[in-house]
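Right, one structure below, let's go through it.
Every protein chain except one is present and positioned as in the full complex.
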Amino acid sequence: MNAIRRNRSVQIGMALLALVVVTAVLAPPIAGMDPLRMTPEDRLTSPVAAHPFGTDMFGRDILARTLHGGRISLSVGLMVAAVALAAGLGIGLVAGYVRGVDRIVMRVMDGIMAIPGILLAIALIALSGATLTTVVVAIAVPEVPRVVRLVRSVVLAVREEPYVEAAVAAGARLPRLLVRHVLPNTLAPLIVQGSYVCASAMIVESILGFLGAGMPPEVPSWGNVMAEGRTFFQIAPWILFFPGAFLAVTVLSVNLLGDGLRDTLDPRLRGRFQ
Amino acid sequence: MTGFLLQRLLATIPVMAVVAVVVFLLLHLGPGDPAAVIAGDYATPEDIERIRDRLGLNEPLHVQFLTWIGQVLTGDLGISIFSNLPVAQLIAQRVEPTLALSIGTLILTVVVAVPLGVAAAWRAGGWLDRCLMGGAALAFAVPVFVIGYILIYVFAIKLSLLPVQGYRPLADGAVPFLRHLALPVVALSFVFIALIARVTRASVLEVLGEDYIRTARAKGVTTFRLLRRHALRPALVPVVTVIGIAFALLVGGVVVTESVFNIPGLGRLTVDSVLRRDYPVIQGLILVFSAAYVFTNLIVDLLYSVLDPRIRE
Partner (left out) sequence: MTDATARTVLSIRDLTVELPVDAERAHAVEDVSFDVQAGEIVCLVGESGSGKSVTAQAVLGLLPPGQLRVTGGAIELEGEDLRTAPAARLRSLRGRAMAMIFQEPMTALNPVLTVGEQVREVFETHGVLNPSERRERVIELFRSVQLPDPERLVNTYPHQLSGGQRQRVMIAMAFALEPALLVADEPTTALDVTTQARILEIMRTIQRARGSAVLFITHDFGVVADIADRVVVMRTGRVVEQGPRDQILRSPSHPYTRMLLEAVPGLEPEARDGKADSAALEVRNLSKTFAGGGWFQRGRTVEAVRDVSLVVRKGETLAVVGESGSGKSTLARCTVRLTRASSGEVLLAGEDIAQLEPRALRPFRRRIQMVFQDPFRSLNPRRNVAAALIEGPVNYGVSREEALERAKRLLGLVGLGDDALGRYPHQFSGGQRQRICIARALALEPDVLIADEPVSALDVSVQAQVLDLLADVRERFQLAMLFITHDLRVAAQVADRVAVMSKGEIVETGPVADVFGNPRHPYSRALLAAAPGRGRL
């Protein structure tokens, strides 16, 4: 734990992420404005004191929309990571331990991996309607195979370890084996993978929004806000710039966190300097 | 070698089978009547009935699947609901720009990322390494469309060096073709250069710790030769693997980049079809992209055996 806290990447990542989370949680008091309120007389205003980030084509405040959008985008990132990890962990554990299931599951995973993730996601959303749930599921599904592969590879490696064989010889039953010896080994790589999934989910959310296949237009997310700025980017680049910058900082901080965790948690690196 | 090739070829069959099932089921996974979903919010009952009839949705599910897969295997991807043209024809018309964009990105990525990665690994922790890792982290964090708009703003609008948008086929001449392709390729390459440079760095770094590197040093081999001959070649296997996997990522990037730069390729066709709920076209596109992914990874497998003699047996 101390090693994690002392890691530079983790420190920077945590600090930046905390900043973004605070602005999202405290969006109403900071922005002081309803992200949906239209002021047609103020449309496409460049950043001024009243609208620090400017306004869009309906005169809606970009600051308010960016901060409120952060709530949606961050939630999507977290929820996708949670869904993908939970599904991947369950399937991966079974695949790693039950030979017969393994072959079938891995073929299905290979098939899903062959379908480009964004295509699958936009197709799923287009055909089932854009809601928070469908967006989260649609972004999570293509991520699952990689988590399954990760968990499975850890399980396959761990079950060959002499200490696991010793536990088998000492009469440990399968559930105990999984919980005591296998599961703890999957946690570190899963946490690391989870941070990467979370970061990539936020990028995918913005792309879906940009393509018009993301969250419904009345819900501001970073992707949606940027999508609306597309047409006007030559005369009003701030509509694209500010949410883009927030997204970039958030993804950067989550990735830094992931890199830092990987460097401190990866047993191969850890063993080397003990 | 032939055994290996044949085995790899056969292994693509179950993968494509899974893809086919998923693509077929897509329409049926969502809630409600698929025909109503396709027809949209303002459709009359007659419209819905017409679509249902055209897509054969009145048949039992397995009959629908068998009919569909039979058509797909003979190269018939169905008829577009929107334009009434064969899907295969629609796709064929749009292939060139997408291929140009993808291959351009691949070339730029490999040419830039691999030397960068090797250099960063050789002096791990040095200034080049830090800059590269920092730049890579940033490139991962900015969505490709934002990069695209920044490039357009700077190079097309402010400096007027390159066209803002659009595509010129190679048949119109190499210069206009390349001028139109330059910005989209650069925009799309950012994230891939970041990815491949990171993987190359990590892989070379690992190889540099191998015993046979020490053996080579004990022979008195020079640094350049050590990196090129002893470190890079074994390190390329993971790099090639990631290029194969990143193909799926590339498709996503292509879809977005084509929208930003207004390029009439498969990506634009995808977005348009999704917005029009032109289901047969969506199905056809996913199938084609997935087949391309599988084919790319088949080539990657072959490259393995060129790069690593241990895989040849």
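The letters A and B name the chains in turn, as written, and every chain counts its residues from 1.
Here is the rule we go by: a contact is a pair of C-beta atoms (placed from the backbone, for glycine too) under 8 Å apart; a residue touches a chain by one contact, two chains touch by 3 or more.
Since this is a predicted model, take the numbers as computed values, not measurements.
Note on the undisplayed chain: of the listed residues B:P86, B:P176 or B:P234, the one touching it is B:P234.
Of the listed residues B:L178, B:V221, B:V288 or B:L302, the one in contact with the hidden chain in the full complex is B:V221.
Residue A:A166 is the one among A:A15, A:A166 or A:I235 that touches the chain not shown. Although one chain is hidden here, its contacts on subunit A can still be listed: residues 161-173, 176, 180-181, 184, 273-274. With the whole complex as reference, residues 3, 6-7, 10, 210-212, 214-222, 225, 229-230, 233-234, 307-310 of subunit B touch the missing chain.
Keep in mind that, in the parts below, only the chains that are shown with their structure count from here on.
For subunit B in complex with subunit A, the touching residues are 14-19, 21-23, 26-27, 29-31, 34, 37, 137-138, 140-146, 149, 153, 157, 245, 247-249, 251-252, 255-256, 259, 270-271, 274-275, 277, 279, 282, 285-286, 289-290, 293-294. The part of subunit A that touches subunit B in the complex is made up of residues 107-108, 110-120, 122-124, 126-129, 142, 199, 203-204, 206-207, 210-213, 226, 233-234, 237, 240, 244, 247-252, 255-256, 259.
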